[in-house]
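Removed: one protein chain of the complex. Kept in place: all other protein chains.
Right, chain A next:
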Amino acid sequence: MTTPLIETKDIGKTYGSVIALSDVSTVVHAGEVTCVLGDNGAGKSTLIKILAGVHQHDEGSFQVEGEEIRFSSPREALDHGIATVYQDLAVVPLMSVWRNFFLGSEPTTALGFIDRKQGRAVTKKALSDMGIDLRDVEQPVGTLSGGERQCVAIARAVHFGAKVLILDEPTAALGVKQAGVVLKYVAQARDRGLGVVLITHNPHHAYPVANRFLLLKRGRALGSYEKDEIDIEELTRQMAGGAELEALAHELRAAEA
């Protein structure tokens, strides 16, 4: 087995007195999708913010390609090939598509000025390589649909050679059709050999693209499954708290007896 791109073991994080995450273990392999599922407040964002260098973990081990690591900034995570697309923070709405695409990695001419021509051309090419067809890369990103914005952000991560792509609820605010489009690009990034961490609270979005599932609840791992260990009904049932309800019923029966 090859070294995973990312591996966490019993990782934990507290915000002051709030335990946002504890004892969570998972792996991300190249060319595979690890899906993190959980209700609101389950700690999904906290987990990926640690992976992305926005926050640091307080407990456990976090390894990138077999090396123990603690990122001090998103820049550092990016330099290790970990790119993150946040749900609401994917892009800067008032900036043009190509300026967004190159934000933080602007192409410059010999004199140090931004190379706009190259910027526009490369953006157009990279987007169409991903199958994204935009009419005009000079338009503000704010004029794109929610799905298109996510796609631009995904294409950007792929273009700049990310090894790991982290997506925080990319489909949460989208309609059915747009969500499908975004999932298609997720699959495309996976097929290009990236390791993907996909966060969602919709099992129907997760199941078709994922290779493994990590279920979170109140900061703890409720379960961790490979795709062949679980079917979508069971995943949905677990998400809805089915297992917990059963355990509760069991306890009640035991108490009665």
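The rule we apply is simple: a residue touches a chain if its C-beta (ideal position, glycine included) is under 8 Å from a C-beta of that chain, and two chains touch if they have at least 3 such contacts; residues count from 1.
Convention: contacts and distances are computed from a predicted model.
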* To do: Could you tell me which of "Hemoglobin", "Xylose transport system permease protein XylH", "ABC transporter ATP-binding protein" or "Acyl carrier protein" is the UniProt name of the chain missing from the displayed complex?
  => "Xylose transport system permease protein XylH"
* Hidden partner chain, touching residue among A:132, A:167 or A:209 -> A:132
* Asked: On chain A, what residues meet the omitted chain?
  -> 52, 54, 73-75, 78, 83-84, 86, 89-95, 99, 102-106, 108, 112-114, 124, 128, 131-136, 138, 140, 142-148, 151, 156, 173-175, 178, 181, 184
